[in-house]
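Only a single protein chain was left out; the remaining protein chains are all shown in position.
The chains carry the letters A and B, assigned in the order they are written, with residues numbered from 1 in each.
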Amino acid sequence: MGLIDYLSTILLIAGGIFFLAGTVGLLRFPDVYTRLHALTKADNVGLGLVVAGLVVQAESWAAAGKLVLIWLLVLLAGASISYLIGSGALQRGIRLWKK
Amino acid sequence: MEEMTLLQEIFDGLLGLGLLWLAWRSLACTDMFKAIVLFIAFGLLMALAWLRLEAPDVALAEAAIGAGVTGALLLSALAGLTSTGASRHEVEQPEGVEKQTGTLHRLPILLLMLTAALLGYAVLSLPSHDPGLSAEVAENLASSGVSNPVTAVLLNFRGYDTMLEMAVLLMALLGVWSLACVESQRDSSADPILDMLTRLLVPLLILVAAYLLWVGAHAPGGAFQAGSVLGAAGVLLILAGWRLPSRLTGWPLRLVVLSGPAAFVAIALITILIGGRLLEYPTEHAGTLILIIETMATLSIGVTLAALFLGSSPEHEEKQ
Partner (left out) sequence: MNMVFLYALVGVGLFCLGLHALIMHAHLLRKILAFNIMGGGVFLVLVALAKRTEEVAPDPVPHAMVITGIVVAVSATALALKLMLKVSEETGNAELPDERRE
């Protein structure tokens, strides 16, 4: 495996670790709002690292650009949808978790 | 490399186990909302499985239609159920299972395991190398007008099946439109964030649909994938509160919905008149004819899927 492959592997594994952290947050956090927080933050960074690992291997600038565009779209959709879930939960009267 | 195949086998094994586990949890969950969300995740894992099996066209179709549109339809139906008063959880536990005891209780599971064993044996006893029809398709690919073999099969070699499939979509829409239901109260004012998201995403979705349509001739893609992306754009618009202006909901809407099957049937009739055989395209025009059929099909699939999600006929919407 060449240097590029090692770099890809490190970035992909790092992305995987962030996804794992986000999933652990989803399972362990006490209420909707903290879970949303864990999911969006960790998963966006994780996806960014995975995309970086794939961009390194891309064979043309167009393919790399498309991968980055996918990441930006997921960022946009994730942020909007987590806001909508949060505001929907507030409207339904789900209260924030207080210790 | 030995390690690579072992890693791939581990991945395939985990994917297969994940599919079975997700399906079981989705079917055994008492909360219907959780069951539907698990089903959507199951659809996305299926898209991964299609990629592992070297079927990128099927993966595109599954991700868009199987996980996306079906998930939206199921969630919308669940919202409709809870608004008519049915409970979100199952009202009664399946009593037939609880009250039967002893051997009668275990009979369905035993029969099912026997069926699974017989089917598994039948599948495993098939020959492990079977080219199927891939050689014939590869031979005739040059004269089919496209260079993507799946598109060639869908729109040229097995075009008759695809024509009937468009008719099935149309009939489903007719069935849904002819059943008037009590519409759940939808929020007429869309959240500004959802509005912004829709404004950003819908033009991009239309562009992606056009790209998938065009590239389907020589790479994974095609009319159904493009049509389902258009359908997703339509679902997003409906969720954001947008409705067709009323002068467009009469004949123009029906015209667009009909244009897919109608174009296919028209070209089928033309091929009968010219050559005497159904759907045998003249070789030099095959590419153009396929592109015409695919374009009409994309538009009508997109509009049909969005109309299926909306669920009520345009006249019923106007009366409310």
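FYI, contacts are C-beta pairs under 8 Å (C-beta built on N, C-alpha and C of every residue); 3 or more make two chains touch, one makes a residue touch a chain.
Treat the numbers as computed from the prediction; the structure is a model and nothing was measured.
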Neighbouring displayed chains - absent chain, whole complex: B
Touch with the omitted chain, as defined above, among B:Ser134, B:Ser246 or B:Thr288: B:Ser134
Contacting the left-out chain in the complete assembly, out of B:Leu19, B:Ala268 or B:Ile292: B:Leu19
Residue of B:Ala41, B:Val176 or B:Ala240 in touch with the missing chain, whole complex considered: B:Val176
Residues belonging to subunit B that touch the chain removed from view: 8-9, 12-13, 16, 19-20, 23-24, 26-28, 32, 35-36, 39, 42-43, 46, 49-50, 52-55, 57-58, 61-62, 65-66, 69-70, 73-74, 76-78, 80-81, 84-87, 90-92, 94-97, 108-109, 112-113, 115-116, 119-120, 123-124, 126-134, 137-138, 149-150, 152-154, 157-158, 161-162, 165, 168-169, 171-172, 175-176, 179, 181-182, 222, 224, 301, 305, 308-309, 311
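The working rule: only the chains that are shown with their structure count from here on.
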Residues on subunit A engaged by subunit B in the complex (per definition of touch): 73, 76-77, 80, 83-84, 87
Touching residues on subunit B, where the partner in the complex is subunit A: 191, 193-194, 196-197, 200-201, 204
